[in-house]
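Encoded as structure tokens, here's the structure I'll be asking about.
All protein chains but one are shown in place.
Here is subunit A:
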Amino acid sequence: MKTTTLRLHPVPSLSALFTGAVGRILKYGGLPFVSGSGGGRRPVIATSASAVAAVAGAAAPFTTSTPSWLKAWQMPPRPKLPEDELEEVYLKGSGPGGQKINKTNSAVQLRHIPTNIVIKCQETRSRTQNRKLAREILAAKVDLFLNGDKSRLAIVGNVKKKKADSKAKKARRKYKKLEEERAKGGVGQQQLVEGAEGAEGGEVEGEDEGEELEGYEEEEVQEGKEAEKGEKAEKRGGNNADGGRH
């Protein structure tokens, strides 16, 4: 549990994430979370009083930080904000409106009053739909702002990052081995297949091999650099992973 005090201007580690968020409008071309409506319980992030208290500097506990009833494989529930903490920003349309014009603008702008985070959503043509999406996105943003590493966005991001990392690692190991075998000179593929990585390798055709190897060498270099950045990068990556556009 993080006990850092949260101020209106967040501490540096968090502000790295939120330089664009506080007091400015974040525009969403894509959505972080669309699939499904989220099963099970949807605990409210914080009541009005506790959110204000948190912003004011009191270290209040937040309910979404990995509750004990979660199974190891379960993600924290999707956050939801209470309606009285939200304020819809009025977007003035140009000109007369009604029957006289036929605007396609369905944007919805939403402000979370305690944290002053503002987002604008014009993802769909339906304002009703945009209103729902804006609430989901804002809830995720506020969750990330208040709970940092313990937020759903960060946890889901971390899990995805880990999966992607381990996949990359496996692939790297495999092709390294492949390359070594090749270097030894003309050792049959069958031996390779029986090697560490098992079934997937069997599909590699002899002709394609060269190209794939080259491709992988390039990637390896990049990944090497990333590895140097170490743990910090992983944390940051985890946080960023789902925050932005997809």
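In this text, a contact is a pair of C-beta atoms (placed from the backbone, for glycine too) under 8 Å apart; a residue touches a chain by one contact, two chains touch by 3 or more; residues count from 1.
The rule is simple: contacts and distances are computed from a predicted model.
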{"item": "Candidate names \"S-adenosyl-L-methionine-dependent methyltransferase\", \"U3 small nucleolar RNA-associated protein 22\", \"Trafficking protein particle complex subunit 2-like protein\" or \"Protein wntless\"; UniProt protein name, chain not shown", "value": "\"S-adenosyl-L-methionine-dependent methyltransferase\""}
{"item": "Among A:80, A:127 or A:176, residue touching the chain not depicted", "value": "A:127"}
{"item": "Interface residues of subunit A (partner: the chain not displayed)", "value": "29, 88, 90, 92-93, 95-106, 108, 122, 124-129, 131"}
